[in-house]
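Complex shown without one protein chain; remaining protein chains in place.
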Amino acid sequence: MPVMSYIQAVTAALREEMQRDENVFVLGEDVGKKGGVFRATDGLFDEFGEARVLDTPLAESAIAGVGIGAAMYGLRPVAEMQFADFIMPAVNQIISEAAKIRYRSNNDWNVPMTIRAPYGGGVHGALYHSQSVEAVFANQPGLKIVMPSTPYDVKGLLKASIRDNDPVLFFEHKRAYRLLKGEVPEEDYVLPIGKADIKREGSDITIITYGLCVHFALQAAEKLAEEGIDAHILDLRTVYPLDKEAIIDAATKTGKVLLVTEDNKEGSIIGEVAAIIAENCLFDLDAPVQRLAGPEIPSMPYAPTMEKYFMINPDKVEKAMKELAEF
Amino acid sequence: MPVMSYIQAVTAALREEMQRDENVFVLGEDVGKKGGVFRATDGLFDEFGEARVLDTPLAESAIAGVGIGAAMYGLRPVAEMQFADFIMPAVNQIISEAAKIRYRSNNDWNVPMTIRAPYGGGVHGALYHSQSVEAVFANQPGLKIVMPSTPYDVKGLLKASIRDNDPVLFFEHKRAYRLLKGEVPEEDYVLPIGKADIKREGSDITIITYGLCVHFALQAAEKLAEEGIDAHILDLRTVYPLDKEAIIDAATKTGKVLLVTEDNKEGSIIGEVAAIIAENCLFDLDAPVQRLAGPEIPSMPYAPTMEKYFMINPDKVEKAMKELAEF
Amino acid sequence: MSQNRHKELGLTDEQVLHMYKMMLLARKIDERMWLLNRAGKIPFVISCQGQEAAQIGASFALDREHDYVAPYYRDMGVVLAFGMTSKELMLSGFAKAEDPNSGGRQMPGHFGQKKNRILTGSSPVTTQLPHAVGVALAAKMRKDPIVSLVTLGEGSSNQGDFHEGLNFAGVHKLPVITMVENNKYAISVPIEKQIASETVADRAQGYGMPGYTVDGNDPLAVYEAVKNARERAINGEGPTLIEAVSYRLTAHSSDDDDRTYRESKEVDEAKKKDSLITFAKYLQDENILSEDVEKQVNDEIAKEVNEATDYAENAAYAQPEDALRYVYEE
Partner (left out) sequence: MSQNRHKELGLTDEQVLHMYKMMLLARKIDERMWLLNRAGKIPFVISCQGQEAAQIGASFALDREHDYVAPYYRDMGVVLAFGMTSKELMLSGFAKAEDPNSGGRQMPGHFGQKKNRILTGSSPVTTQLPHAVGVALAAKMRKDPIVSLVTLGEGSSNQGDFHEGLNFAGVHKLPVITMVENNKYAISVPIEKQIASETVADRAQGYGMPGYTVDGNDPLAVYEAVKNARERAINGEGPTLIEAVSYRLTAHSSDDDDRTYRESKEVDEAKKKDSLITFAKYLQDENILSEDVEKQVNDEIAKEVNEATDYAENAAYAQPEDALRYVYEE
């Protein structure tokens, strides 16, 4: 199996889906000739031409809204928001429109659109090129939010998102783009949206997380294994709607749960995860449900001192895991 | 003490603050001559003139953005979004700008702006005139979100919001506008933003909620009192950032907690409340943390059958309280 | 109106009579909705009154078998012309399960019907504009010879989506026609406080497309403008912005009292230009609408509206648990 980077898996999924279905097309800022500011759409302009790899004007609400219209007509747009931080002007189109079109038309119309966006920090991106924005959308039935953690998951989940008949927000961790590499089958495969995935089996403590933090948790788990602490790691993969069953299973398995997100804590995805646990497996717990997250500040600063202070890293995860194990 | 309706308390707070401080002004759609579609700004146009009670063009991002600019200049704008559902076009200005201006300028600039919006259902408003939108904003440090439940709280908290030197989202339940009446002092008073309030002391079960649901919970509590079930009711009042201490106190007091929101459940405010409890008072609990909320659908439908099915009401709250008491 | 204008436009007598009937049908359904509202039978009405001419004029200039429309809440005329029936509109008014727009989930005026290529609409204004642009983009990509028409109010032309959508259409020369139905008010706010430009059509230049202001009380003037725009679009020459100026003859909606912000004299003046009166006059002068025909038309419409009302009133609501369906694909 070939080894690819996280971003190469994005490009491969896009290319294969465009080859497979002529209704699939890409639109966004700088996705065409330049191949995207991160080069996620590299080569697609040459292979599929301008009509299917469309450089749009700098206007996110139009990118989403035009995508919705094209999707209602029967195409499968894959819209890129250049940075997740810049999805905000499109919130009305995403929440008021894309999320509600099937429901409000009583199943008459639907929106098979994927919106991709690089999120996350640790890249000297400062306040507006580092944010985790999933919580803004994670209360909107009609939407699905996918946040993969490995190249393998990226390819399988992006393909599934593009084929999904409802709108999917697909957030890619920008620091993972070139940092994470892994085996990715050349053949066609899809992974199920809505299903969490056990990334490590273990019996002492449970870590539930998603995105780049899965990687940090795995690193920490390897270290702690040497100390005899055996961590069970659940990767949410789809952060909305959550895979309740998998969460409950993972929490009850060890009775000690640590939730990790790179987002600031209050109101983040892992609050809902904690609530599911508190509602469903309270009496299986041996320790309070712990949360490790960013501090309650608007976003991570640019200066390296403060950025590092904000970012989750393997050491912080290890420390929290150890504390929980010792509880 | 005079008795006023919830909406009269809104108008009174606006009038008094405008009289008190000439920097306070109101802007929004139809707030001027018409006095607002709900008549929340009734009479202000005549009393303070067009310059301070400004009918804006139909453009929410401009209402928020122009408000931010005026606030940075030193005024105290009170912007009205005609319905909370229509705040979505302004999300970028609120999340990217208002919330982050103090932080990003390292305390150089600030935004003393209040954004008022009527939210909530049960008024035949259908999908787009019934939503609870607080969860969209409840992960954004820099913002405060106030959702009062009584005319008394409305007046004290709206005044506090207007005087606050940071941006405050002030959501008013539109069904409460004329439904709820209560005593409101004529004199000037403010209530603290960020503090929850015990609306009923009790010893058997704890209900934590906010907005119109406080009223439902109080009604249900009266009924259950006859059956010997004594409910403790905490009104969050400020839903972001949450009053953690009050939540922990209320949860530990009875060890049985029911959280209630009119919003759909997953990703709502009460998930964070549950997480705080799971993190801080797990071993004080005698029952799983229960949540009563709307179903996982985009918003409540128009047809009375389906609207009723969605809306929280005293009976639904009573049933949930009883079940919890009997756990 | 001058003689034989409709023939100059290539419209037969039958066609203009058809147009008139549809304008009248829209008006009559709307009037019935108000009666039902005042009788406490339906909670909400939002009216087409005063805008029927623009709606029918524009629709008849399109290919109603193939083109797409993204109407706004006042466009009863547009959806009727695109195949929605009186019965279906009444089902929507009563919020009954059979309502094809939303199964009673949305308020009346929130149109949508896939089989008739009517995009589903919401309440936040102007969001439909980029959707119509997206349809035009998709049609262009697929080389389908169709256009999309999107309508909105003049107040709504101040939303960012207007700007972003029209610029997108202009850059990519897409076959989309935007018609602003300028009825001079956005709820209580008169046009002078909404829009700084002299006309809404003035905005077209900023998007590299032609812009025209036409008399929205004259269905033939609107027909002509939209017909030309459609030709441009089909020829690959890109989008057009059309402003149809009329007047909102009713309050904003059944929840509004317009006496608090406008003079009844102003409304009375506008009523003199009501297209139902002026277009009827034109057809009478052209000997198309004889007294007999008029009586017959009125009777037919009255019967249709009565039957639609009765049917809808007696139809069933959706079951409470139906609210749970169709959040995602099932």
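Here the chain labels run A, B and C in written order, and each chain numbers its own residues starting at 1.
Going forward, a residue touches a chain if its C-beta (ideal position, glycine included) is under 8 Å from a C-beta of that chain, and two chains touch if they have at least 3 such contacts.
Given the structure is predicted, the values throughout are model-derived calculations rather than measurements.
Every shown chain touched by the omitted chain in the complete complex is listed here: A, B, C.
Among B:S96, B:S130 or B:T150, the one in contact with the hidden chain is B:S96.
Within the set B:L44, B:A70, B:V123 or B:L236, the residue that contacts the chain not displayed is B:A70. Think of the hidden chain as still there; on chain B it touches residues 25, 51-52, 54, 56-57, 59, 61-62, 64-75, 77, 89, 92-93, 96-97, 100-110, 141-142, 144, 164-166. Residues of chain C in contact with the chain left out of this view: 158-164, 166-167, 169-171, 192-198, 202-203, 205-209. Panel shows chain A; residues 29-30, 32-35, 37, 55, 57-59, 61-62, 85-86, 88-89, 124-129, 295-298, 300-306, 308-310 of it touch the chain omitted from the view.
One rule holds in what follows: only the chains that are shown with their structure count from here on.
With centres taken as mean Cα positions, chain C sits 41 Å from chain A. Between chain B and chain C, the centres computed from C-alpha atoms are 37 Å apart. Distance from the chain A centre to the chain B centre is 30 Å, each centre being the mean of its Cα atoms.
Residue positions of chain C touching 2 or more other chains, listed in rising order: 102-103, 105-106, 110, 122, 124, 160-161, 327. Multi-chain contact residues of chain A (touching two or more other chains): 61, 89, 92, 96, 100, 103-104, 141-142.
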